[in-house]
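First, the structure itself, so that you have it in front of you.
With one protein chain removed, the remaining protein chains of the complex are shown where they sit.
Moving on to subunit A:
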Amino acid sequence: MNPLLLGFDLLLSTTLLGLALAALTSREPRRGVILFIAFGLLLALVWARLRAPDLALAEAAIGAGLTGALMLSAARRAARRR
């Protein structure tokens, strides 16, 4: 049992859970979307940890990058409408 690896796993999981909770409960569009982008980038780290580097690349580029850009433009419109 590797305590360092276990600590890393626990830290990563709790940070990811905190980010997800913050992104889901945020009332301000821009803030929520930026938290979601941070969530996606840490998710890429999880895929790399679980021996799926192809998923890590796809998640960082498509999941966090492309979705983040799309949602940021939508968040700007949502903020303007309020």
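In this text, contacts are C-beta pairs under 8 Å (C-beta built on N, C-alpha and C of every residue); 3 or more make two chains touch, one makes a residue touch a chain; residues count from 1.
Keep in mind that, in the parts below, contacts and distances are computed from a predicted model.
Student: Which of the following is the UniProt-recorded protein name of the chain this complex doesn't show: "(Fe-S)-binding protein", "Pyruvate dehydrogenase E1 component alpha subunit", "N-acetylglucosamine transport system permease protein" or "Na+/H+ antiporter subunit C"?
Tutor: Its record in UniProt gives the absent chain the protein name "Na+/H+ antiporter subunit C".
Student: Would you write out the residues of subunit A that touch the absent chain, in ascending order?
Tutor: 1-2, 5-6, 9-10, 13, 16-17, 20-21, 23-25, 29, 32-33, 36, 39-40, 43, 46-47, 50-52, 54-55, 58-59, 62-63, 66-67, 70-71, 74-75, 77-78, 81
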